[in-house]
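Report on the structure given below.
Note that one protein chain is taken out, while the other chains of the complex remain in position.
What follows is subunit A.
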Amino acid sequence: MAKSPEEEHPHKAFGWAAKDTSGILSPFHFSRRDNGVEDVTIKILYCGVCHSDLHAAKNEWGFSRYPMVPGHEIVGLVTKTGSNVMKFKVDDRVGVGVMVNSCKSCEYCHQDLENYCPQMIFTYNAQNHDGTKTYGGYSDTIVVDQHFVVRIPDSMPSDGCAPLLCAGITVYSPMKYYGMTEPGKHLGIVGLGGLGHVAVKIGKAFGLKVTVISSSSRKEREALDRLGADSFLVSNDPAKMKAAFGTMDYIIDTVSAVHALAPYLSLLKTNGKLVTLGLPEKPLELPIFPLVLGRKLVGGSDVGGMKETQEMLDFCAKHNIAADVEVIQMDQINTAMERLAKSDVRYRFVIDVANSLSQSQL
């Protein structure tokens, strides 16, 4: 008979888990493995609340397994290192993102593209090689293979850095891959949430002209004054959208609900590229004429490899880029999830795990 989550591994752990498709989280006792020769044990300080955590907690994509401990924007302190671990030592401040393992031998792993390895293992809601489930960062500790741990640059704040481990790399990787790094070029960003606001900051750091495209005109002042976007386009204003037709070299689409692509394709110049990053549950409609007549393309991207994740953190440190966060206590997570579902957050919730998780056990 399978062991209970508490007995599965030798070291006790505590976190909050979703138990069913309601997605409601509650205290959960489980366990972590021994620290192997390649492993690093991390005392978790902060964990970002990614929209994917919400999708997964509610089984919106259809592959959730319960109980589920979400969380893949983890920042913490090293408490133990395995005998083969050279690049980290105890008390180092480190991060863990969306993956905790891969095969390390395929062509993708060899190209530092662990995110595209067919045997890549997600930080939560996936299966370890030993058959046990992976549990994420809404918890007190995590044990991770050193290859999947990144160093947090000294100048970065722990809470503002946590969201970069998913949101940051999710926008940074396609910006590099699709060549969105030429100063002076024009980038449109659809959606001003966790992903979108980081994309604005990184886009400006690349020297791009940045236009935020949003259905909420109330976000305009924020976008222009605080985040540094160059302009703001209200997507449900047909006249303004039309005036912007054929003006953008690239568009990053962060919207995770089902939405029309046609208006955004019209904003692209010839040879323009639209990268879609949100994960809607249903298919989108793709008009083909604009692609053929303008040699435009729609591409997808899934986080980034470990080397690139470290590169992204170092880039953000150099340019003083961190996420804009609202720090919450562990026991406020369900309220935060409800607010997240309504996009009522500027722009990422981050759980203060170290200071509030153990209290929630009482």
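As a working rule, a residue touches a chain if its C-beta (ideal position, glycine included) is under 8 Å from a C-beta of that chain, and two chains touch if they have at least 3 such contacts; residues count from 1.
FYI, contacts and distances are computed from a predicted model.
> If you had to name the missing chain as UniProt does, which of "UDP-arabinopyranose mutase 5", "DNA-directed RNA polymerases I and III subunit RPAC2", "mannitol dehydrogenase" or "Response regulatory domain-containing protein" would it be?
The chain we cannot see is recorded in UniProt as "mannitol dehydrogenase".
> Which residue, A:48, A:76, A:137 or A:290, contacts the hidden chain when the whole complex is considered?
That would be A:290, which touches the missing chain.
> Based on the whole complex, identify which of A:298, A:322, A:337 or A:350 touches the chain you can't see.
Reading the full complex, the residue touching the unseen chain is A:298.
> Among A:199, A:277 or A:306, which residue is in contact with the omitted chain in the full complex?
Touching the chain that is not displayed is residue A:277.
> Identify the residues of subunit A touching the omitted chain, counting contacts across the whole complex.
61, 108, 113, 116, 177, 261-262, 269-271, 276-280, 283-302
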